[in-house]
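Removed from the display is one protein chain of the complex; every other protein chain stays in position.
Note that the chains take the letters A and B in the order they are written out, and that residue 1 is the start of every chain.
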Amino acid sequence: MAEALEWMQYVLAPQVINGASIGVAVVLMALGLTIIFGLLDVINMAHGEFYAMGAYAAVILIAIGIPFWWALLLTPLFMAVVGYAVERTLIQRVFHSKDRHTLTLLLTFGLAIVLEDVLKIAFGANPMRIETPIGGSIEVFGLFFPNYRMFVMGMGSAIVAAVWIFIFRTRVGAIVRAAAFDRHMTASLGVPVNKVYALTFALGVALAGIAGVLLAPIYSVFPTMGRDFVLIAFSVVIIGGMGSIKGAVIAGLLLTQIQSISSLYISPVWSDPLLFGCMVLVLMWRPQGLFGRLGHG
Amino acid sequence: MGEFSRPASSKQINSLRLLAVLFFAISCVFAFIATVVEDVFFLRLATEAMIFGGLALSVDLLLGITGLLPLGQALFFGFGAYAAALILKNWTVSIWLVLLACMLSSALVGLVAGLIAIRSKGVYFALISFGLAQVVSKIVFNTVELGASDGIIGVPNAQILPGLSSGQPTVFFLFALMFIALVYSLLNYLMKTPYGRQLIAIKANEHRVAFLGFNTWRFKLSAFVLAASIAGTSGALYPMLRGFVSPELMFFQVSGNAIINVIVGGTGTLIGPLYGSALLTGLRSVVGSFTPHHQLVIGVLFMIVVILFPRGIIGYLAPMLDRRCQKGQGTVQQEARGG
Partner (left out) sequence: MDKAILKVEELSVRFGALTAVKRVGFEAQRGHITSVIGPNGAGKSSLFNLISGAIRPMEGRVLFDGRDTTGFNAVQMVSAGLSRSFQITNLFFELSVHENLRLAAQFIEHGRGLFLPTQRSRLANNRVDELLERFALRSRADELAGYLSHGEQRRLEIATALACNPKMLLLDEPTQGMSLTDTQETEALIKELASDDLSILLVEHDVELVMNISDHVVVMHQGEKLAEGTPLEVRANPQVQAAYFGEVRGHAHA
């Protein structure tokens, strides 16, 4: 009995907390992907690179002496501008063609290649690090939790909640959902649909940027850091149901827990295949993922 | 109504055949010149272009003909490469046996992957094929028995005929060229049969195909298996050319490059992907000799093609040639249709 308690306290609990803090960041990534897909029908293959850009933006800001907390605020703003520009200058150009799904996917894939190389040219391939802004840990019920990870969890949850409220409880959110549901109807009501699309893309990209900043002190920062991370985010989005916010949150937390608890027993090499196995199983049972699409019931 | 792109089955067929003949003729002339001037570098590079051309053909079968976007075709390419490397390292067998084994085994792997991926449609298919390749490449990357991140090095040459081996640049280039010509002819032939036409129909309107009484799942799965087999056999040639295999062969970059080759060359034209593969393999090598960041150049080029010329080089050249030919014959009606 005492052994079990000790196991829970010293083995399981830290793993759960670790998983949850990464889970929240994964949810932020997946949220960006799923919002972009749910509204614009675009699979954003460059999402992982936007995540890396967010992390590098924080690296630069901190290097020129701006505190981490300001970087956390400025980075998503900067990334939103980047996202808005990408949507207006690139995605809009192929958005109205018949093969929209394929062309936008290919276009963002091309963008991913370019961004990755740009990051390599600008920063080199070697990993960089950001100092953890809050050191130490707090003790709750005899368990020690690293402060920064607790902060990531709290901050991430707050952002997820804010996005949720924005989309489902505000007037602008209602317009966004309406534009996703019926573009022409919404346009005929005088809504600048193209701007709504660009802003939504910007929101998705900003979320990837925030995830990048939040995880920068935990992981190191390097040009291809988005590659593996985006694979998890894609799995989450597929399992949760493309375009579903609820699905992204639930699947994101669930999958990262599976990943982090399973790593107690199996080599981390197998954690990706495990996630993928979960994804395949879910798709066999429900080919459209767990939850429906944003704006589509 | 100008948005309909004509598939390989309709009027373009004549100019496409012309462009195909041209491609293989240029390749033969190139081989001759390169042999006369005793070049090795460009022969090897061209052989590589052929090998990745095979992968591009398999992508075009899925993307351009059947309407499935495969983001993980490198899985089968890499599988074939590893299988061939292992066979050649352990046994002394002729190239024909190696290719046969790789063809069959990659078809089998394709069947398993297809059973998982074909269930889902559209972007789900794309992302699942992506994930499958990603996962398998990670496993290979971490498997010591397969050389982990180093891969397998020192793969010996394979014998083609007594006195001819994959180690001779001209011989192996011509062998790869012959292989690609064979695959191209097979696919080209299939597009003239009801089977190939059903694949085109699935791309055009999958929903209706079911109401014509055809099981679309079977057609898609068989196309997927065929594509896997083509990719795997192409991959089998890789270690014979370079003498090694590494997990990078399964990475997304290889799948992505294959898609770029197809899109730039011309989706659904079959010959386009071969042109794309030749041009871009050359471009990567040329740009790569100036800067390590050749992906940047390729990426920008690719984005320009996607935005401005989504039909690709051959997709634009072929109708243009058609119009030229028809002007010569003076058939006004068809010309109007070609526009």
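Criterion: contacts are C-beta pairs under 8 Å (C-beta built on N, C-alpha and C of every residue); 3 or more make two chains touch, one makes a residue touch a chain.
Here the structure is a predicted model, which means the values were calculated and not measured.
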item	value
Neighbouring displayed chains - absent chain, whole complex	B
Residue of B:Gln198, B:Asn261 or B:Ser277 in touch with the missing chain, whole complex considered	B:Gln198
Per the touch definition above, residue among B:Tyr124, B:Phe214, B:Phe244 or B:Tyr316 touching the missing chain	B:Phe214
Chain B, residues in touch with the chain not shown (by the definition above)	1, 4-7, 9-10, 190, 192-195, 197-198, 200-201, 204-205, 207-215, 337
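The working rule: only the chains that are shown with their structure count from here on.
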item	value
Chain A-touching residues of chain B, taken from the complex the two chains share	3, 63, 69, 116, 119-124, 126-128, 130-132, 134-135, 138-139, 142, 252, 256, 259-260, 263, 293, 295-296, 298-300, 302-303, 306-307, 310
Residues of chain A touching chain B in the complex	37, 43, 90, 93-94, 97-99, 101-103, 105-107, 109-114, 116-118, 120-121, 227, 231, 234-235, 238, 242, 267, 269, 272-273, 276, 279-280, 283-284, 287
